[in-house]
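Only a single protein chain was left out; the remaining protein chains are all shown in position.
Chains: A, B and C, in written order; residue numbering restarts at 1 for each.
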Amino acid sequence: MEMKDYGNGLNPTWCKGCGHFSILRSLQTTASRMNIPREMLAVVSGIGCSGRISGYMNAYSFHSVHGRSLPVAQGIKLANPDLIVVAAGGDGDGFAIGTSHTVHAIRRNMDITYIVMNNQVYGLTKGHVSPVSHQGFKTKTTPMGSVDMPLEPGLLALASGASFYAQGFSAQQEELIELIQNAIEHPGFSLVQVFSPCVTYNKVNTYQWFREHLKSADEVRKADPSDYLGSMQLLKETEGLCTGVIYQNRTKLSYEELHQEVKEKNLATQDLRMTEAVYQQITERFKL
Amino acid sequence: MEMKDYGNGLNPTWCKGCGHFSILRSLQTTASRMNIPREMLAVVSGIGCSGRISGYMNAYSFHSVHGRSLPVAQGIKLANPDLIVVAAGGDGDGFAIGTSHTVHAIRRNMDITYIVMNNQVYGLTKGHVSPVSHQGFKTKTTPMGSVDMPLEPGLLALASGASFYAQGFSAQQEELIELIQNAIEHPGFSLVQVFSPCVTYNKVNTYQWFREHLKSADEVRKADPSDYLGSMQLLKETEGLCTGVIYQNRTKLSYEELHQEVKEKNLATQDLRMTEAVYQQITERFKL
Amino acid sequence: MNKNFTLLIGGIQGEGVVSTGISLMKALSRRGYYTLSERKFSSRIKGGNTHVAITIAKKEEVNSVESCYDMIMAMDQDSIHLNMHQLKPKGILLYDEDIKIDEEWTDGLRSIALPLSAIAKKHGKLFMKNTSVIGCLGKVTGFTYEVLQEMVTEAYGNKGEEVLDQNIAVLKTAFNHASTTISRASFFDSEPAQAKKKMMMIGNEAIAIGAVVAGCRFMAGYPITPASDVMENLALIFPLVGGKTVQTEDEVAAIAMTIGASHAGVRSMTATSGPGMTLMGEGLGLAGMTETPIVVVDAQRAGPSTGMPTKMEQSDLSFLYHGGHGEYAAIILSPSTLQECYEMTVDAFNLADRYQCPVIIMTDLNLSLSAKTIDEISFSEPVIDRGQLASTEILESSYDGGFTRYQLTENGISARAIPGTKGGQHQVTGLEHNELGRPSDHPENRKAMMDKRMKKTDPLKEREGIILEGKASGSTLFLTFGSLYGTLKEAWMRTGKNVDLARIGRIKPLPVKQLETLMDQYEKIIVVECNYHGQLANIINQETGQPQKVKSITRYDGKGFSIEEMMEIMDRWCQEWK
Partner (left out) sequence: MNKNFTLLIGGIQGEGVVSTGISLMKALSRRGYYTLSERKFSSRIKGGNTHVAITIAKKEEVNSVESCYDMIMAMDQDSIHLNMHQLKPKGILLYDEDIKIDEEWTDGLRSIALPLSAIAKKHGKLFMKNTSVIGCLGKVTGFTYEVLQEMVTEAYGNKGEEVLDQNIAVLKTAFNHASTTISRASFFDSEPAQAKKKMMMIGNEAIAIGAVVAGCRFMAGYPITPASDVMENLALIFPLVGGKTVQTEDEVAAIAMTIGASHAGVRSMTATSGPGMTLMGEGLGLAGMTETPIVVVDAQRAGPSTGMPTKMEQSDLSFLYHGGHGEYAAIILSPSTLQECYEMTVDAFNLADRYQCPVIIMTDLNLSLSAKTIDEISFSEPVIDRGQLASTEILESSYDGGFTRYQLTENGISARAIPGTKGGQHQVTGLEHNELGRPSDHPENRKAMMDKRMKKTDPLKEREGIILEGKASGSTLFLTFGSLYGTLKEAWMRTGKNVDLARIGRIKPLPVKQLETLMDQYEKIIVVECNYHGQLANIINQETGQPQKVKSITRYDGKGFSIEEMMEIMDRWCQEWK
């Protein structure tokens, strides 16, 4: 399949220059390179400009509600582990209303890839502060500039037990494609946080700004990506502003490996007919 | 005020031997030692056996809903920064349904003390797995033993930007009192996680078990409590099983320091009458 | 002779009161008796008083637990204090001799002190007091010692030899003591006819079994009283058939995960109670808008907010009926018996798939938690109707990406394509969308899609949903639902009044046509329910517009109605309207 076969012909409603375009293209390109059958690809998203991404894929796409892409995605994966499940959404979606789901999805470590399309602002609601907006950031709800400390997605992911954490940048598409491919191939939960500038409501963290501030993780790091504390240190030292695979733990067992029953029986395709013998077995406890 | 003056005469409904008793006593003792006027103490809790704690205090107590002690506590503190606000609740309350609020309350760093009464199980619902239950833990919802990796509260707190994080043990009450006092005195958000055995539904993580496994943070640590990565390392190395002040950042500004307006004006006590001049000022933008 | 025998066992929470009751009920049921229990407990783990009342009958299933007791077995003082006024004049009080008795309570009543604690302490540990109780009650109810020993062995066999031995010693001593002090209650002199095979379970268990039989293979949930047993039971059963439960971080996640799993093709459910139900409002709307079939159990307890977690109420109804923000089709089923818990759950999954909408199974605390002996639910292969699924021909014939998941059809139902199905890729969104599932806010499309979704379940309004009993007397019909039904039925059987009786099994879509017929047929419909506003009566009035025909009787103090209260209500309202 070509990259274009993963599109559905709709023109994204995003502003010209929005970082989200590149993420969509990267996902489509990755799918094409990995030759994922389109019917085996499930793309789940939340609400936000970012959330529209699922609607541009030729795949089984589910545009859920604000903050809930991960619970829906986990339900899909649990039902049918043969599907390749990709969840995607904005920084508000994943680190404000969806924080709890993000933490617990990471902890469960199902074989799902989660792409956070981070523009450090609420794009769809026309410019409101996000939990990852930098201090001083002026928005409609912070007219005097935000004073709260931003959350650090990388630290949070690692603390929640992430087995794969990477960061990409919309303007570095080739790297982003590789990161997404690594993430999908990683057998467990993988989070790819993408710096994806909002050209309309974030006039601070622009493409230019990221070009000036982003470092390559591989160049800066002192330890191997499998070194937990080393990766924490990398994030601390770069203030989170680096791209590449930040952390990968290849030994941590995925949900599917821990819960063998999920792997063995595809719930979605199993035969539901019940024999009398099984009925007797399940009602045994209640018989007298 | 004596310790008993902070009680309201009710007998806790907890099981004999429940770790929560000691936390209640510690809180009352701390209040007594600090001589906090009872009308200036607000204790907010969630739902759980733990959540009942607020109901045994002679203070302004608010037994809110499951997982929401922190938003309510923050509302109280924002309204009246002169109050000493203590939030408390179980591990399910704070790390399952309330995860997102925990993370964001830590991030905001208001001058609130949050006590997590951690028994690694849902006590009130009569024994269900919690996100911090260890692997293999058998409960009514995990009859074959839990296989998921537990969350690590310490790592999560630090990753969320905690300025004070301590761990105590119900059976080490004197230390616990000191930790709670330190926490209340810390000018910003302080989280005290207390290992508080559930004698009825957790037959694994018992008093005995903790006595065998808990180390003293001060004895194990290689770095100062102000060393972020050092504290992470301490948590990693002890698998979270240590007591004492794990991390304290005295330089991080509290919410009240960052948002001067909150400190300057006590919202709860200000005069609400409006003068014509102010009215004209606030409607200025709308006049033609 | 009495038709039935009612026994109350009371003690401190955590002393094994409930498990003792259940053991006894099981053993009696094996002997051919029917039993039904009702628990009174508080939302605390230990320390509070708890008691369980058990009504035992010989001929047929017990409809309702009696409120007057033939016997009280008191392990603590409160059990006497709180219940003596309900002991029948000829009833007997058995109590632990350690309890200080206030003469006033027992004045003129038969009471026998038993060394329950003493025996336990002497031959085992104090907490084996409940085994003493079994010894004594075993005697009263006419068990042989051998059967009791089997019971105790069953219960403690896996707790180690020492524990078992001690319990047996306690049992034996208690049984022997009882043999010399108490006699068998005359009710147990003749044995019931061992006619039918039986089962014993609670409503939540009947729902869990129904779900598995219906082909449900996934449940995501978050614990809450009184719904948790549904997940607990599925966690035990699923390994036998290949299914999965997940305890999520909260209810918002639980319903979203259920939606995801169902979307991907598994029959999926969740279960909760009031506080969780409110949080699931978001997911109900999403399932409604995306037309994803899901089954949600709401085991009602007393609200609002945390309310009274261990008390009976039926006050979520209005909320469930009127949904969250916006409007979508949903189905609400309301079982009144254990058999209906089972059957309606099987039904629920078929309805969900057929109408592609959320189906709510609404129960109440008493129905959810009360253990009952019923005639065996025998196996019959269930009809599993997965509803409309896109055929390969359709998928192959539609152009790439052109599968119309939300095709506008006559009856509003369109075929689904399950992820993994080639050619069926499409979009699903909580936004208003067109036939392809793509966002659209064109007014004509909006109207067409709203009509499509709403009309799906309209045919159900024409179908019956109320189950009648009686002789179609034509004067007064008493209508209720949930656990109140058993009590109403019992009261009705006793008053012998010339009125009829009904339970409503489907509340949404309301069986409007049937109701209208009933309103023509009866002079009055008296709706009995446990909530403040008379929620069912309100809904009926709203949908049928004949309020003068409907009288609402409500109660909202956390207790259900007793049989006597129901009888009185029947009496009064037959009077007042004659």
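Everything below uses one rule, namely that a contact is a pair of C-beta atoms (placed from the backbone, for glycine too) under 8 Å apart; a residue touches a chain by one contact, two chains touch by 3 or more.
In this text the structure is predicted, and so the values were computed from the model without any measurement.
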Which displayed chains the hidden chain touches across the whole complex: A, B, C
Listed residues C:Leu236, C:Met450 or C:Met493, member touching the removed chain: C:Met450
Omitted-chain contact residue, chosen from C:Asp400, C:Asp441 or C:Asp458: C:Asp441
Identified contact with the non-displayed chain, of C:Gly281, C:Gly387, C:Gly402 or C:Gly470: C:Gly281
Residue of A:Val129, A:Ala162 or A:Ala217 in touch with the missing chain, whole complex considered: A:Val129
Omitted-chain contact residue, chosen from B:Asn35, B:Thr251 or B:Thr269: B:Thr269
Hidden-chain contact residue, picked from the options A:Leu24, A:Val44 or A:Val65: A:Val65
Interface with the unshown chain - residue positions in chain B: 5, 8-10, 37-40, 42, 44, 47, 54-55, 58-65, 68, 71-80, 82-83, 100-101, 103-104, 259, 261-262, 264-265, 267-270, 272-274, 276, 278-283, 285-288
Absent-chain interface as seen on chain A, which is shown: 11, 13-16, 47, 49, 52, 65-67, 96-97, 99, 122-126, 128-129, 131, 140-144, 200
Sites on chain C contacted by the missing partner chain, in the whole complex: 42-43, 252, 273-275, 277-279, 281-282, 285-286, 288-290, 300, 302-311, 313, 315-316, 318-319, 321-328, 429-432, 441, 443-444, 446-447, 450, 454, 531-533, 538, 541-542, 545, 547-548, 556-559
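Convention: only the chains that are shown with their structure count from here on.
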CA centroid of chain A to CA centroid of chain C, Å: 40
Chain B-chain C separation of Cα centroids, rounded to whole Å: 37
Inter-chain centre distance, chain A versus chain B - centres from mean C-alpha coordinates, in Å: 30
Multi-partner residues of chain C (each touching 2 or more other chains): 236, 239, 249-250
Per-residue overlap in chain A, given as positions that touch at least 2 other chains: 100, 103-104, 259
